[in-house]
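Below is one structure; the comments refer to it alone.
The complex appears here minus one protein chain, its other protein chains still in place.
== chain A ==
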Amino acid sequence: MGDAAQAQFDMIPSFLGAPVGDLEDLVPGQVAIAGYFCDNLDRPMAEQRYLARQLRYASRPGKVPVNGIDLGDVNVFPLEQDKHFSAVAAQCAAVLETGARMVLVGGDSSGLKALGSAARQVTGADVPVIGVTGGVAGNLSDNQPVILSVDLHELAGIWMSRPRRLAGLSPSQMIAQIDATPGDVIAAAIFGLAPALDNRGGTETRAALAILQALADRLEKGER
(Lines give C-alpha, C1' and ligand atoms only; values in the text may rest on other atoms or scores of the structure.)
Protein backbone atom coordinates (compact mmCIF):
# COMPACT_ATOMS: atom_id res chain seq x y z
CA MET A 1 0.00 0.00 0.00
CA GLY A 2 1.34 3.42 -0.98
CA ASP A 3 1.84 6.22 1.52
CA ALA A 4 -1.18 8.14 0.22
CA ALA A 5 -3.44 5.10 0.51
CA GLN A 6 -2.07 4.35 3.96
CA ALA A 7 -2.72 7.91 5.07
CA GLN A 8 -6.35 7.67 3.90
CA PHE A 9 -6.74 4.33 5.66
CA ASP A 10 -5.38 5.77 8.88
CA MET A 11 -8.04 8.49 8.74
CA ILE A 12 -10.94 6.06 9.02
CA PRO A 13 -12.31 6.98 12.46
CA SER A 14 -12.88 4.48 15.22
CA PHE A 15 -15.38 4.46 18.08
CA LEU A 16 -14.35 7.19 20.55
CA GLY A 17 -10.94 7.32 18.89
CA ALA A 18 -10.04 3.93 20.39
CA PRO A 19 -7.35 1.82 18.74
CA VAL A 20 -8.55 -0.68 16.16
CA GLY A 21 -7.97 -4.34 16.93
CA ASP A 22 -9.12 -7.88 16.44
CA LEU A 23 -10.13 -10.83 18.57
CA GLU A 24 -6.54 -11.90 19.25
CA ASP A 25 -5.71 -8.45 20.61
CA LEU A 26 -8.26 -8.69 23.42
CA VAL A 27 -7.22 -9.12 27.04
CA PRO A 28 -9.40 -9.47 30.15
CA GLY A 29 -10.99 -6.23 31.28
CA GLN A 30 -10.73 -4.57 27.90
CA VAL A 31 -13.85 -2.91 26.44
CA ALA A 32 -14.42 -4.17 22.90
CA ILE A 33 -16.77 -1.98 20.88
CA ALA A 34 -18.27 -3.44 17.73
CA GLY A 35 -20.73 -2.15 15.13
CA TYR A 36 -23.96 -4.06 14.49
CA PHE A 37 -25.41 -3.41 11.05
CA CYS A 38 -28.78 -5.13 11.22
CA ASP A 39 -32.11 -3.35 11.65
CA ASN A 40 -34.75 -5.59 10.14
CA LEU A 41 -35.25 -8.34 12.68
CA ASP A 42 -36.57 -7.04 15.99
CA ARG A 43 -38.66 -3.85 16.18
CA PRO A 44 -37.39 -3.04 12.69
CA MET A 45 -36.83 0.51 11.60
CA ALA A 46 -34.74 1.25 8.55
CA GLU A 47 -31.44 3.08 9.00
CA GLN A 48 -30.83 2.13 12.64
CA ARG A 49 -27.92 0.14 11.27
CA TYR A 50 -26.15 3.37 10.35
CA LEU A 51 -25.69 4.42 13.98
CA ALA A 52 -22.32 2.67 14.25
CA ARG A 53 -21.03 4.42 11.16
CA GLN A 54 -22.25 7.82 12.34
CA LEU A 55 -20.72 7.38 15.79
CA ARG A 56 -17.37 6.54 14.25
CA TYR A 57 -17.56 9.62 12.04
CA ALA A 58 -18.55 11.80 15.00
CA SER A 59 -15.76 10.46 17.22
CA ARG A 60 -12.89 12.87 17.74
CA PRO A 61 -9.59 12.18 19.42
CA GLY A 62 -10.34 13.27 22.95
CA LYS A 63 -11.22 11.18 25.92
CA VAL A 64 -10.24 7.81 24.51
CA PRO A 65 -11.30 4.96 26.81
CA VAL A 66 -8.09 3.63 28.37
CA ASN A 67 -9.00 0.01 27.77
CA GLY A 68 -11.20 0.55 24.76
CA ILE A 69 -10.71 -1.13 21.41
CA ASP A 70 -12.70 -0.83 18.18
CA LEU A 71 -13.29 -4.39 17.07
CA GLY A 72 -14.83 -3.51 13.71
CA ASP A 73 -18.28 -4.81 12.88
CA VAL A 74 -19.80 -8.18 13.66
CA ASN A 75 -20.69 -10.26 10.62
CA VAL A 76 -24.43 -10.23 10.02
CA PHE A 77 -26.83 -12.21 7.81
CA PRO A 78 -30.01 -10.12 7.95
CA LEU A 79 -31.87 -12.18 5.36
CA GLU A 80 -31.18 -15.51 7.08
CA GLN A 81 -32.51 -15.07 10.58
CA ASP A 82 -31.41 -18.36 12.16
CA LYS A 83 -27.93 -18.20 10.68
CA HIS A 84 -27.69 -14.55 11.66
CA PHE A 85 -28.61 -15.08 15.29
CA SER A 86 -26.25 -18.00 15.84
CA ALA A 87 -23.41 -16.26 14.01
CA VAL A 88 -23.74 -13.03 16.00
CA ALA A 89 -24.09 -14.93 19.28
CA ALA A 90 -20.97 -16.97 18.46
CA GLN A 91 -18.95 -13.84 17.67
CA CYS A 92 -20.08 -12.15 20.88
CA ALA A 93 -19.27 -15.29 22.88
CA ALA A 94 -15.80 -15.39 21.38
CA VAL A 95 -15.22 -11.85 22.63
CA LEU A 96 -16.61 -12.48 26.12
CA GLU A 97 -14.57 -15.67 26.47
CA THR A 98 -11.39 -13.62 26.32
CA GLY A 99 -12.50 -11.85 29.50
CA ALA A 100 -13.09 -8.63 27.61
CA ARG A 101 -16.35 -6.72 27.96
CA MET A 102 -18.37 -5.96 24.87
CA VAL A 103 -20.48 -3.09 23.53
CA LEU A 104 -22.65 -3.65 20.44
CA VAL A 105 -23.40 -0.39 18.67
CA GLY A 106 -26.35 0.27 16.39
CA GLY A 107 -29.02 -1.73 14.65
CA ASP A 108 -32.18 -2.99 16.28
CA SER A 109 -32.69 -4.85 19.53
CA SER A 110 -31.90 -8.24 17.94
CA GLY A 111 -28.24 -7.60 18.80
CA LEU A 112 -29.17 -7.46 22.46
CA LYS A 113 -30.78 -10.89 22.23
CA ALA A 114 -27.69 -12.39 20.62
CA LEU A 115 -25.57 -10.76 23.31
CA GLY A 116 -27.77 -12.34 26.00
CA SER A 117 -27.37 -15.75 24.40
CA ALA A 118 -23.59 -15.30 24.22
CA ALA A 119 -23.40 -14.22 27.87
CA ARG A 120 -25.39 -17.27 28.95
CA GLN A 121 -23.09 -19.48 26.93
CA VAL A 122 -19.97 -17.98 28.54
CA THR A 123 -21.15 -17.61 32.14
CA GLY A 124 -23.29 -20.76 32.23
CA ALA A 125 -26.29 -18.86 33.56
CA ASP A 126 -28.90 -16.38 32.41
CA VAL A 127 -27.48 -12.89 32.64
CA PRO A 128 -30.03 -10.23 33.58
CA VAL A 129 -30.56 -7.41 31.12
CA ILE A 130 -30.98 -4.00 32.73
CA GLY A 131 -32.70 -1.36 30.66
CA VAL A 132 -31.54 2.20 30.93
CA THR A 133 -35.12 3.41 31.36
CA GLY A 134 -36.29 0.76 33.77
CA GLY A 135 -34.72 2.34 36.83
CA VAL A 136 -31.80 0.81 38.61
CA ALA A 137 -32.28 -2.73 39.92
CA GLY A 138 -31.34 -2.38 43.57
CA ASN A 139 -31.05 -5.99 44.65
CA LEU A 140 -28.14 -7.05 42.46
CA SER A 141 -24.81 -7.87 44.07
CA ASP A 142 -21.71 -6.01 42.95
CA ASN A 143 -20.31 -9.03 41.14
CA GLN A 144 -23.52 -10.17 39.46
CA PRO A 145 -22.87 -10.18 35.70
CA VAL A 146 -25.38 -8.00 33.89
CA ILE A 147 -26.01 -6.73 30.36
CA LEU A 148 -26.94 -3.10 29.94
CA SER A 149 -29.54 -2.24 27.33
CA VAL A 150 -29.45 1.35 26.08
CA ASP A 151 -32.43 1.92 23.80
CA LEU A 152 -31.98 5.36 22.25
CA HIS A 153 -35.59 5.25 21.16
CA GLU A 154 -36.27 6.38 24.74
CA LEU A 155 -34.63 9.77 24.18
CA ALA A 156 -37.07 12.69 24.35
CA GLY A 157 -38.24 14.09 21.02
CA ILE A 158 -36.32 17.33 21.39
CA TRP A 159 -33.05 15.44 20.96
CA MET A 160 -34.08 13.68 17.78
CA SER A 161 -33.99 14.71 14.14
CA ARG A 162 -37.16 12.76 13.47
CA PRO A 163 -39.02 12.58 16.78
CA ARG A 164 -41.64 9.92 17.28
CA ARG A 165 -42.91 11.25 20.61
CA LEU A 166 -42.38 14.28 22.83
CA ALA A 167 -41.71 12.62 26.18
CA GLY A 168 -38.55 10.71 27.07
CA LEU A 169 -35.17 10.92 28.73
CA SER A 170 -32.47 13.48 28.16
CA PRO A 171 -28.94 12.27 27.36
CA SER A 172 -27.78 13.35 30.82
CA GLN A 173 -30.54 11.29 32.45
CA MET A 174 -29.47 8.27 30.42
CA ILE A 175 -25.84 8.82 31.33
CA ALA A 176 -26.74 9.06 35.03
CA GLN A 177 -28.68 5.79 34.78
CA ILE A 178 -25.75 4.09 33.04
CA ASP A 179 -23.34 5.29 35.68
CA ALA A 180 -25.63 4.06 38.47
CA THR A 181 -26.18 0.60 36.97
CA PRO A 182 -25.40 -1.99 39.65
CA GLY A 183 -23.57 -5.28 39.21
CA ASP A 184 -20.73 -6.34 36.95
CA VAL A 185 -21.62 -5.00 33.50
CA ILE A 186 -20.02 -7.50 31.16
CA ALA A 187 -21.76 -6.35 27.99
CA ALA A 188 -24.01 -3.64 26.62
CA ALA A 189 -25.97 -2.81 23.53
CA ILE A 190 -26.74 0.71 22.37
CA PHE A 191 -29.36 0.76 19.62
CA GLY A 192 -32.71 2.11 18.48
CA LEU A 193 -31.64 5.31 16.74
CA ALA A 194 -31.75 5.94 13.01
CA PRO A 195 -29.58 9.03 12.86
CA ALA A 196 -30.25 11.53 10.11
CA LEU A 197 -27.17 11.55 7.95
CA ASP A 198 -27.23 15.28 7.26
CA ASN A 199 -26.78 18.28 9.55
CA ARG A 200 -30.14 17.65 11.21
CA GLY A 201 -28.71 14.51 12.74
CA GLY A 202 -25.88 16.37 14.47
CA THR A 203 -27.61 16.74 17.83
CA GLU A 204 -28.80 13.17 18.14
CA THR A 205 -25.46 11.80 16.96
CA ARG A 206 -23.55 13.87 19.54
CA ALA A 207 -26.02 12.78 22.22
CA ALA A 208 -25.56 9.13 21.25
CA LEU A 209 -21.79 9.57 21.25
CA ALA A 210 -21.85 11.01 24.77
CA ILE A 211 -23.97 8.06 25.87
CA LEU A 212 -21.56 5.60 24.21
CA GLN A 213 -18.69 7.29 26.06
CA ALA A 214 -20.56 6.86 29.37
CA LEU A 215 -21.20 3.24 28.47
CA ALA A 216 -17.52 2.57 27.79
CA ASP A 217 -16.61 4.29 31.08
CA ARG A 218 -19.12 2.16 33.00
CA LEU A 219 -17.83 -1.06 31.45
CA GLU A 220 -14.26 -0.07 32.27
CA LYS A 221 -15.25 0.16 35.92
CA GLY A 222 -16.44 -3.44 35.83
CA GLU A 223 -17.94 -4.48 39.17
CA ARG A 224 -19.75 -1.85 41.13
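One rule holds for everything that comes next: a contact is a pair of C-beta atoms (placed from the backbone, for glycine too) under 8 Å apart; a residue touches a chain by one contact, two chains touch by 3 or more; residues count from 1.
By definition in this document, contacts and distances are computed from a predicted model.
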{"item": "Chain left out of the displayed complex - its UniProt protein name, from \"Sulfate transport system permease protein CysT\", \"ABC transporter ATP-binding protein\", \"Arginase family enzyme\" or \"Imidazole glycerol phosphate synthase subunit HisF\"", "value": "\"Arginase family enzyme\""}
{"item": "Contact partner of the left-out chain, one of A:63, A:83 or A:165", "value": "A:165"}
{"item": "Residue ranges of chain A at the interface with the undisplayed chain", "value": "156-158, 160-167, 200"}
